[in-house]
Structure formats: C-alpha cells, structure tokens
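Every protein chain of the complex appears in place save one, which is left out.
Note that the chains take the letters A, B and C in the order they are written out, and that residue 1 is the start of every chain.
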C-alpha cells in the first residue's frame, strides 16, 4: 500500500514545505527520500508554477508567468541499490488531482488551466499565429473536464505526469549544457529563445544551501526539455497502469516527478498546453541490473502505457505537409507538417463559430493524437492530427448541411502588452 | 453493389491494360471513367512499381528500382457535378490484395514486399544509417502478414491506399512546381535529392498521346509527395470503413488512387516501407457543394478512419529527442526526434538477436504508431514510436532475466553497388 | 496461400455441386476433402437454406422456410493424423460473402437476410410476442450493412461462420440422440418443438448413397443445436483472425463449416437472426496431440477471437430480470432475463417510431452484446443487452427533449397463415 513519502501542504508555498523539492536537474541535488526496490509510495506534486496561475477570467498571469520558477518537482527519490547502467522500473499505480480538496486557489483543487504563452514570454508551437497570452480554466468532474471558456466540449482526461526522470551524471549534465549553449549561441537574442541556459535565479535545489547551492544553481540544467533521462516528455498516455524503464546515471537513480496534467493532446501544442494541475501520484520502483547494456538502452526511456485510456471509436483527422504558410517548400519537416495539420484543424473548428484561440486550446487540452504519417515522401512530410468526435456535444463531421453554429460564449481570457 | 469500372489484368503491364491509368498529377489527364455522386464502384490497382520488384531473395531489384515509373495510379475518376470549391466525399467500402489470385509473380498475389532504398536511389528516413538496399517478402494469410526474412513476427495488416487524391488545378500545379524547384535549387546535386522535378521519362498519362502527351509530361507533378490534393499521404489507418473529404480543384474532381499497402507503420519509415501490393478498392463518392469555404478547407484532406483496425492493448514505446547522433542540439525538430526514437527501437530489438535491418523493416511494415509527444519544450522535440507487443511471438518487454535470443535466420536480402 | 478445395457454383443447387456437402452430423459421412496439418485452404459455403429465401418484399418464404433442409455444410474435411483425444486447431484466415459476385438471387451475392420465424415453423427467442413471419433484406457495402426495410441503421458487420465443428463419434451421436429424444418425449406435440429428432427427409450426406445413405440418414443428428463438437454456436465474434480448438472424436477430425453470417447480435435472437449469407472462408488447420486430456477439454470448443472487430465506444444498455411478462417470479433464469432485456430494448426503440418487428430485427442483426450481468442474486438473474449507439444515424440516448421521430418507412415484410 502506498505510504506518503513526499507530502505537500496546499496552503504553503513549494519552498516552505516539510520536504522541499527542486526545479533543476543536477547530480548533486540530495535525495529527498530513499526507497527500496519493490516499494510502493505516494508522492504529492505541486502544479508546475507553484500557484502563480489563478482560477480567473484574466490572462495577465499567463502573460507574466514566472518561467524561471518551473518545474516544481517532487524528489529526488533514491532507490537503494540502483547503479549507473541499470534500468529503473517505475510503475504508475495511480494519479489524480489533489485528493479530498475539490475546491481552492491551487490548480489541482478541482480545476486546472491551459495557457497560450505570449511570444515574448515563452512562446509556443504556433506562436507566430498566436503571439498574445490566452488562458482557459477547466473544471474537473471525476475524470471529465469542461471549461466555462470553451462551450460545447467535454472529454475524459488521461491524467499523467508531464515530467519524470532520473538525475543526470556529471558528464551527461556537461553534455547538455554544452550542446544547448552551442545552439543558443547561433542566435542568442532570439525571442522566444532557442533554449534555456542554467539560471540561478529562482532555482530550488532541495536541501542544498550556501556555497553548494550556489555552485549547483549555476550548473544545473533547466527542466523544460526532455532529454536522455526522460524529463519533460509530455507523453499523454503515460497514465495509471503505465510502466517506464529509465536509464540510471547516478547511484540511487534519483528519480523526480512533476508537471501533472489532467489531460493533454499529443504534442502539448500550446506549451502551457495540457490541463495543468497539482495532485498525487502513486509509484512502485524496481531495478533491472545492467539493463542498459543488456537491452541496448543508452539514452532514452522505454514505456508501456496503461490499458485504461478512454476508448474512442470515431476520429476526425486533419493532415498537413511541410510547406510554410507563405508557400515555401521545406524538406521533410515533420514539425512544420504538424503545425500545418493543427492550423487546418483550427481553420475547420472556426467554421463552427469558435474563435481561433478556443480551437487552439482544445487541441492542446483534449486527448487528440498527433501522428507521423509520412516521413519519407520527398519533399513533403505528412503529419496528421486526430480529434475524437465525442469531445464535442454537436455534430462535428462535414455534411451537406454545413456546419452548425456553436455559441462561443465570451471566449477565452486574453492579455497582451 | 460495386461495379468494376477500372479493371486490370495481372498478366499484362500497366500500360497495356484496357484502360490505362497514370503516374503523374496534371489537370489535363483525361478522366478514365465518369461516375455519379452516390455511386459505388470497384477499382483494380497495380502495385506501385508495376511488377519490377519480385518475390525472391535478392535485393538487386530494390537497388535498381525504377523510380521514374511510380506510382501506378488508377483513374482519374470524374464525378459528375463536382466543381472547384466543393468537397469530394470518398468512402472506402473495401480493400484488399488481388482477389482470387493467391499466388503469382505480381505483388498482391498473396504476397507483398517492403524495401529499404539505397541512398543513391531513393534513400529513406534513416538512409545515413542504412545506405544500402534491403528487401523483405511478406506472405499474406487472410489479414495476417509474416515474412520468411524476419522470423518471430506476425501481425494483422491494416490494408489501405497509400495514395489517393484529386487532380490539381493549373494554378495549383504551377505552385507545386515553383516551390519544389526552389527547394531543389538550394542543393541541386544532393543525393538523395531534395525533391523530384517533372520527369517526362516513363510518364504514363492515361489516354493522352502526341503533342498533348509531351506537353503534359513536361509539366506534370511527380506523385511522391503528399500535397494539397491529398496524394501520397501514407496514412496507415485509412482502411475499409474510412471516409475522406478532398478539396476539389477541377471540374469532376478527377480522383485517382494507388499504392495499396497490406500494412504499414506510421511514417512508412523505410520509404518503400509499407508492405506494397496490388489489389482492389471499392469506393463510393459524393459531393458537398461549396464545402471548402463552408468548412474552412483550402488545401488539405479531412479523414474519418474506419472502426475496424486491429485492437492492441499493450504497446512498447520508445522516445527520441532532437539531438543528432553526433550530439548536436537541434531546435524543436520532430523529424529528427522521430528518427532518434526509431533508432532507439532498432537498438532495442537488436538486443534480441535481430539484425538492424530486420528491426528497421519491422518498424516500417508493422502497425506501429509514431506520435508527436512534445513539440514545445525548447529545445527538444519529443517523439515516440509505439510497437504492439503482440507483433512478436516472444516476450519483448524488459525484465530482470534479460532479452531472450531470437534466431534471426538468414536475414533480409541485401544489395549494394 | 489458400487453395480452393471445396468449390460451389452459385448457379447450381447444393446437391448438384461437384463436391456435395452435408446437412446432418454423423461419423460415417465420408470426408469430402483431406488436408494436412498446417494446410491453408479456401472453402465455399452455401447459405443455410440453399437459396430458398429471396431478395424480395414478401415474407412468405420465411413463413414456409424448409427447415428440414438446413444447414448446408461444407465438408467434412479430414485432417491427416488427427486422432480422437487430440485438439484440432482451426484458424479463420479470412471470410466474406461470395467473392466477385456482388449481385444475384443467392444470399451472399451482395445481400443477405434476417428473418423472424413463425411460431408454427421454427419459432424463436420471442416467439410468444412475435408469432408471425417477418423478413429484412440487408445490402452489403464492403463490411457495412444497411436495409431498405429498416431506415436509419447501418453498422460494420463481423462476418463469421455460425456453425463449425468436428464429427461426433458413434457413442457421442448416440448420446445426443438419446438425450434429445428424452426431452422431446416430455412434450412431443409442442409447437415449436423442444428439439429436432433425426429426419431422413431432405438429408444430404455427401457421397453416401443407397443403403448406407438410408442408415446414416435415419441416425444422423440435426445441425440446429451447438453440442460437444462445436456446431451451431453462433458466436458473433468468431471472425477473421480467430483461432478455435475443437475436440477430436473421430479419425481425421472431419471438420465441417457452414451458416455464414454477415453480422449478428449476441444470441442471434430472431433465430434466423443473423444476416444470413453464402460466401467463402479461408482456414488453416493444425493438431495438438492428446490436447483434450492435457488441457482438460472433454466436450467443448475453446476460442481466441480475432482482434479486428469493430470498435465502439458508446453503448446503450438495457437490463432484464427473471420475472415473466405476466409478473411471475422465476428462479435465476438468465434466458428469461435476457428476453426481458431485449423486450425493454424493443420498447425503447419503438418510442422513436420503429415498429416492434423492426426493433427486434435490429437486435438480431446488429453487433449488439448480450451479457450475463448477475446470475446469483436470488431470485433474479440480471441480463443486459448493449447496443452500439453508432448503429443509428440519429441521437438515440435519452434526453430532456424526448425521442426524435424516425420515419420507419413501409416496414418489414410480414406473412402469416
């Protein structure tokens, strides 16, 4: 039975808790808790912005979201006996919003949010088309999400941690910092930036203090990207019943977890794109000795998704190719093809009366699927986005009678400078 | 009941048939057949290389595959009353290999093939890692595929047309040719090429002859890439029971179809990556007048996949990020991230005894899913590839006992210059 | 590749074919064909009434259906080396209506039928409520069925053989005849009868002639019921990709197959309840030596359904308990509970404008599920019937606005004496 090993008090800030987590990756962040192979344990998880985004009808909080503070992670959890070269098995036994707290000011207390970041504070997948800040608030009823900002939509969320991973070794951390610095150096003034270098400001490093805190804060990697240790992979089907195998880079593996999502579409395309929440996660860990070399794993996680995701039988799919909106042909660019597929879906949903921002936020939050359809047919990659038609409470399939008109209501909160 | 409107004789070449199809896109290729809205009809489809790839244990035919001859398309089918601006509804009623011909020299006669093209003759998704030509032959038993070249694997195929679409307008064709020429011009000598310009050699243009043939052959677009008209989209779930909505660019819509696949993984990653076959497809067509403007569709197809795909409940997933094999950090490049995910899967399957080419061919042919998992977490895109574990007849999940050893047999045919 | 080992000519009667099948069970019916373990082969199958039911708008043919002629079975197929005590493995590789014959007078030529038998000629599950004869004709479009007699309904059929099994041993046949005669003897004049005794009239016994024909015809068991050899099990998910393990009772196993269905609901509740058709089936056979004792199998088949059934995500379910329509309480009677569940569904569908016969025929033909929900809660069994809501092209879920009205059209053909 899961013992609560990492508690959080919803009334206190992330840094004022009995056990303090972290928001950077570094091998020298001390384990917060030590567990044994085979242990099951419960972990509380703070929403990634530690409460900075509120349940309201303004998007000012998204516009000024404190990006240097993310992600609030629970851990590290050291696993006895885990050694570099092993594979760490992590089972997600259960996951959900903050238990027994169905209302309150903290995301996860019965509600969550999805945001579109402004270009000058984060940006996102379609930031050229959506340069301002927007927000939608979602209410939870069991596993179902609805939003007062987006009428006509409800869906079964697939709760999952957006971010989970093991600590990097010193060498791996150096590799990260070097390669990302090299990328940044190609266009250091870009807005939004190409990557995020170490940032001592707002670093939370567990129990570290003093000079050691300063050293680690200066070196520690940001948590935004997924990397060899797993990290911010945002795999929407990584829900209860899932098993993951992580490479181990340091003694004890030092597992951390955060960024819980109530639901997300493949890609988390609005950046702050899932329905963000705090909550709990129940884990079980085990170790495969020397699993990395035995299974040919060097730098990636392997997943077995659970079998409880919602079943949908009807999907509406939109394709895109790697031609820019300006008509420029790019070579086998699936990132671009997926952008175009999503824009086609947004065009389509707008024909029913939704604003383009509403449509974009639906794609970020609902359990859509984003697929690589063709990656070899030069020069065009083909990507597709699949939307379950059950998400909508009106007929959403093309017909001879044309689209019905949905009342979009007052729309989604908007903020710009 | 479907009337056979486009017959093919398996003993004759594509150009010697009673009705000759085409292998280029051009608005002036005359309709081969005219149908009415609501009509159901059967179409025979030749495998994309018109029999050049044989059921044997040499990959020489793949090494020298005649790329200028593809794709053998059936059509165009003019739909009475369809006008530019309409949406053409196409239902796939049924699809399968060549009926009643369960053996013979033509792919689709009870067998099909998957190939890896050599870098100097086509290339492919992982051509840098796999520069030579390889081939696997698959035998069909009902909807199940197995290969003498890849032991231990069998799966239910999702038969689908890799390529279907409407004819471009003259303006759209010009756009294609201009933008692709511009891309080619950035590196005209590249091997493999960035894109394929019009190629009169081997052009098949239906009933066109003489000067009109020459004019059209010089202008007509190649069929390799998917474009605004649908085309070579390679959407693996586009099987029986599916409905698609195509934009109409010319009077009659002029629908064509080809490149049938017995099965394919998302992405068709080995280029000649599906299990290629000839066969039949039963279609029903209808028209939504002015559907393009009413539904906000300008340049893409919309799909409703059928509900008969095989159900799998357990998937093994591998992730990848946009860091090159050489360790260079790229910015949110999902194409690269998916390559890395596939390479991780190949590394993993190799630990069971498969050659890397066998593993690569499995990913191309089996009903794997390729997903955009994170497309916003700078600087790393995260892509995932999901393999149904039922595909393998041995336990394929990591465990403490390590991988079992599969006898890879003599392996896949290989050819190189 | 499947070789056609049991051909049928659609223009000839079942008894005039090159190889004549059978319509009774007996160990001494000679094998029509001998195959080897591992063989794949194609079998043509005649619709169960050999063409007596026509594609028309009268139910007179159902009223007078020649029950003594059924079921037209293909086989027996002897499997070399199979011995009593073995388990016979049968894989269904593929199945479908009569290939390449999409129109014609024989069910399976692009169409099929569902009937409600009259009480005095067969009866059925709800014969007390539906004493007359009714018929619905269904048209096939690929795997989809629609009926001109039942508007507003279409569904993906799960094609399957209603009847397949091995030959009984002489002892097993005697057991059948004895126990069924004992049942009949309890009420020999009942209409409809309790069971069907051997009936020499209309017996078809393969190549048997003369005295041997007469002897076997007098002893052979009717094919209506499922028994220890499999037989008329009417398992609606027994479609392509399925594997079944049959007990072997005679040398060679002597497998036979018939009664193909385009689609059926669990229970085949209208008796002639599936969508009946002729067609083809591709099989592969193998043998597990001594499988019966090793796996504890004595008198039943074991099934592995295929994974290609249509996926439905929304079901409307009706429950029933074991109380008669007259209000009498019965003890844990699941048969009655399922009748009441089906009647509740019929009541419900009637509120949309369907006639009760239309509703009944939908339940027989569409891929509904019939479930044992509670079988222990004395005194009431609870049974449930699940209808996929996608079957209907109108909203079928209860709502505050009440049921929409469906135009039932002219309804289903009806005949009575």
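Everything below uses one rule, namely that contacts are C-beta pairs under 8 Å (C-beta built on N, C-alpha and C of every residue); 3 or more make two chains touch, one makes a residue touch a chain.
Note that the structure is predicted; figures quoted are calculated from it, not measured.
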Quiz item: Missing chain touches which shown chains?
Solution: A, B, C
Quiz item: Which one, C:109, C:334 or C:358, makes contact with the chain that was left out?
Solution: C:334
Practice problem: Specify the residue from the set C:10, C:121 or C:300 that touches the hidden chain. | Solution: C:300
Quiz item: Considering the entire assembly, which residues of chain C contact the chain that has been omitted?
Solution: 87, 89, 124-125, 175, 179-180, 182-183, 192-196, 224-228, 230, 232-236, 245, 266-271, 273, 288-289, 291, 294-305, 307, 313-321, 323, 327-335, 338, 340-341, 344, 347-348, 350-351, 369-384, 386, 397-400, 402-403
Quiz prompt | Those residues of chain A which, in the complete complex, touch the missing chain | solution = 1-3, 40, 42, 91-94, 99-100, 102-103, 110, 139-144, 156, 240-241, 282, 284, 306-312, 390
Quiz item: Which residue numbers on chain B touch the omitted chain?
Solution: 310-314, 390
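Everything that follows uses one rule, which is that only the chains that are shown with their structure count from here on.
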Quiz prompt | Chain ID, smallest distance between chain and overall C-alpha centroids | solution = B
Quiz item: How many angstrom between the C-alpha centroids of chain C and chain B?
Solution: 39
Practice problem: Measure off the straight-line distance from the CA centroid of chain A to the CA centroid of chain C, and report it in whole Å. | Solution: 51
Quiz item: Between chain A and chain B, what is the gap in Å from one C-alpha centre to the other?
Solution: 32
Quiz item: Hey, what residues on chain B touch two or more of the other chains?
Solution: 307
